[in-house]
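Everything on this sheet refers to the single structure shown next.
Excluded from the complex is one protein chain; the other protein chains are retained at their positions.
Presenting chain A:
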Amino acid sequence: MPGKLKAKIVAGRHLPVMDRASDLTDAFVEVKFGNTTFKTDVYPKSLNPQWNSGWFKFEVDDEDLQDEPLQITVLDHDTYSANDAIGKVYIDIDPLLCSEAATVISGWLPIYDTIHGIRGEINVLVKVDLFNDLNRFRQSSCGVKFFCTTSIPRCYRAVMVHGFVEELVVNEDPEYQWIDRIRTPRASNEARQRLISLMSGELQRKIGLKVLEMGGNAVVGYLQCFDLEGESGIVVRAIGTACTLEKLTNPPSNAQHTANSSPSKDIREPVFGEECPCNPLSSGPSTPLRAPAFSFSPSKSYSRQSSSSDTDISLTPKTGMGSGGSAGKEAGPLKTLLRQQTQTALEQREFPFFTLSSFPPGFLSHVGGVVSARSVKLLDRIHNPALGSSRSYKLLDWNSGTADEPETRDAWWEELRQEIKSHAKALGCHAVVGYSESTSICEEVCILSAAGTAAVLNCRFLQESCQDTLTEHRLSRQLPLFPSGSDKVEFDLGSSASLGCEDLAPPGCGFCHIPYDELNMPFPAQLSYCCCCRRAKVPDVLFTTIDLPTEATITGKGCLIQARLCRLKKKGQGEANATCISSLLPFMEYELHTQLLNKLKLRGMNALFGLRIQISVGENMLVGLASATGVYLSALPSPGGIQIAGKNPGDLSYEQHVSNMQRKINDTITKNRDIYQINPPEVVEEVIGSPIPEPRQRSRLFRSQSESSDELSELDLSHGKKDAFVLEIDDTDAVEDIHCLLTDAPTPPGFFSCNTEIMPGIHNWTSGLQMFTSVRVFRLSNANLTNQGLNKIFNELCENLLKSLYFKLRSMVPCCLCHLNFAVAVPEDELIQVAVTAVAMSFHKDQIQDSNKSGEDRTAMKVITEDQLQFPMELSAETTPAQLLSAAKNSGPSDCSTSGLARAPSVDYSSFADRCSTWIEQLRLRAHTIRRGSIKTTSSLERGSPLPDGRSRSLRSTRSFHGSSVAVVKMTPLSFIPGAKIIKYLGIINMFFIRETTSLREEGGVSGFLHTFIAEVFAMVRAHVAALGGNAVVSYSMKECVFMENPNKNQAQCLINVSGDAVIFTRETDLETSSTQLQAANPQSNEDTPA
């Protein structure tokens, strides 16, 4: 009996009227955990009952604590007939099982009914007393922390990153049970909700066990998904990155301020005593260079203790000392040696995958490119229900678990992962970062997809304890830190200097350098010398699934780039259908890829981050949507233009048409460069060398198809031997393509958008943020559509959706839509569904104006750039290293602040100091801007107040509800809250809801129904977070939104799955003071105050 769960039912409010005669309700509550049920007394004739029950105690295994939710049912007592259920509350008690997370769940939670929605609220109190369990063979994994956040959580540091963990569980779907024919929709929905809650609990427990086995204590980047496979059941699967995290005992705070903001009540994680490899480093708030341990355990048996520094020394070659300044050639053998070591360490892992998408600076040595794999599977093939699953009694009351299935599904994913691994290897990479998996199911066909970014990780991070906690590296949101003493800085310098090897690559461009062998490239590629350091080769275009590394030097701003595609397919059954789909997939990927490249070029950019390619399957079509954030990486060469070639050159009018189009494209490129402030200064030099810097396109995308027959094929997405990037308009398709390119509406002024965590190039966020979900379903009424027609419709659908978002959020301008996450589905024959979840964050204008100014300064260079674009592409010439070298000589101090370091012959100690000091300077500078920004808030508000309507402002800042019982809970898909500091993670929020109606018209039609449901889901998430004591959800995402309707029957059903991390945040001290000023200045618009 290792745990005692205690629950108390306090009161209810706003209950629905259950007795029409008295207009009142006789409510009582059933509290159920596992198979134990308690009841409260009936509180007669009230809509606001006060039960004030005693403690209901459940003595249970911790295994059950992890799997089972606490189920609270509110009922109306009826003397003569059966008691009517009012609704239920499922409480995931997992956050209470971890000493560092929440300690109590207490508050008002919405009472939810799958037919009626929210019906009043109930006030409950839940606690858990855990006894220590020393059983080594235990099945539970209490205490393992889970984070949805795809970076190291803010108030933790990673002692060690163990690697990839995955698990899946399968069960039959209650909706497809025979019993479903005789039970009510409510009973069926509730069975499903409960089952999924159980399954995700079990899944989390199993993953936790794996983590414990690896010696970790947390899962970061936890991604859990449901596959509703219909007849063949429900699959709940999850992937994540196992880590050993250590709570920062001193929450990072400005060095000038003492750590008074440190919440004393925070439970400190037992520090790993003397094993802590870098005690002098880890003490106090981390400075950017001070680095706590961050290492990989090469094998499962690798214990925590062995990550101490003596290991590092043994692994770090002595020659590394002082050799820092040596040029690439000298470092060569050393580099390989170290890489080999890293590689071996990683290769011992089955899958060197990381679900994280942002890393500490310098963690990524090189990024190879996107690797992806898809396979089409038939679901009915493996449908072989077996009996006697060991835990089925827990999962299914009707006792028919399908024990074989997890293995089948495991094998499928294993196959894909192997493929990803081999792709990564082909790119010369030993790891895959930003890894994710997804499925799309239509009837019995299922497309499994996996994607990630092949990368080489820095050996220094793999071996030595030299890593900056991720907590502080984003200065835009966190106040920068200053080293509290110079001695510490020196220590850091020493440790960094001793690293040698690949550390030499300047942080701003190192990750762009190719990881693979130049002579033995995995695909035809156009390489050139890095525009930052001129030392290593870089590709001309880089596609990745990760967030933009913080150290990356970029030019201008980024923007959302989407490729959209529809392909009709014949309706089919079984294997024929699967074959048909898998033969279509390569073409779709190719086209999506081409579209992405074209659009990237059109915006004058050269890299994509956060790339997510979604291919959804419907009965008669496939829909592909690729979203990414385009940026101009300063290290990569400037992208060439797009050239159009006509097919019959003789025709004059035709030629005119072509040249017209060419001009339009060139104009657009110029305009876009202006909008996104892409004025790379290096271009000038490059022009000397070769007028057309990068004529040829090549992809970083590796993909392959595997049919259900497991046949593997590989597709080279590069444009083969074509020297220039030429669009031939020899058929209508190409014309459509070009149209498609040019019809992307520009974002309205004041708006930016991206699908990554933060917008490259924007830093000074205000606290104004608005998370939203928008869903659209489009009906294609015309049965005989062409591919082109379909594409056009789909394109318009997405564009209109974006336009509508910009319109809705116009009061937040200047603002950026971050983490724009599109999810496409084909729920029925002629329906396309697009769901978007994102956060709109406003920022201060000043910075933009500043950069505009600097943009003007660069106009001279821009002119040259434009001239360059006018040249036809045929003149393509290889940029020879010699030319580049001479160019490098000519170049003065480049904008890359660290490039001086890279070229200096003797680097090691002094230049490290140099680098540090510049870094610190930068920090100060940014701190300054932050403070300046906060002052400007006041002034801008003052300016703003005479405006007739204060509504724009009130939207911008969620205010604290003074005198109201409802606490404000912020929600954001990002891992941070601008201007605030996360002081505590309270646990993972993972909720699954079903809503059904048989009175669709009465509930305002499909839109009214879904609108209410989404609002209810938000409300329930907020309430649960507030009950845990939190005031925000970070890394929020809507994983699933399955909407089905039958308007003829006046029915609809919707399933939503959301997840995120519940946190407590406080405003940063600086901002607090400024906000008090602000309040004094303008009491009408008070900023947030910590709840």
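As a working rule, contacts are C-beta pairs under 8 Å (C-beta built on N, C-alpha and C of every residue); 3 or more make two chains touch, one makes a residue touch a chain; residues count from 1.
Rule of thumb we're sticking to: contacts and distances are computed from a predicted model.
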Report summary line: Record lookup, UniProt, unshown chain, options "SWI/SNF complex subunit SWI3B", "NSE3 protein", "Neutral alpha-glucosidase AB isoform X3" or "Acidic fibroblast growth factor intracellular-binding protein B-like" -> protein name "Acidic fibroblast growth factor intracellular-binding protein B-like"
Report summary line: Missing-chain contact, candidates A:Pro49, A:Pro69, A:Pro95 or A:Pro110, resolves to A:Pro110
**Report entry** Residue touching the undisplayed chain, where the options are A:Ile1014, A:Leu1028 or A:Val1063
**Finding:** A:Ile1014
Report summary line: Sole touch to the unshown chain from A:Lys32, A:Arg374, A:Arg535 or A:Lys970: residue A:Lys970
Query raised in the report: Since one chain has been left out of the picture, which residues of chain A touch it in the full complex?
Result: 13-14, 108, 110, 118, 121, 748, 770-782, 793, 800, 803-805, 807-808, 810, 831, 833, 949, 951, 954-955, 958-959, 961-966, 968-971, 1004, 1006-1008, 1010-1012, 1014-1016, 1018-1020, 1022-1023, 1043, 1084
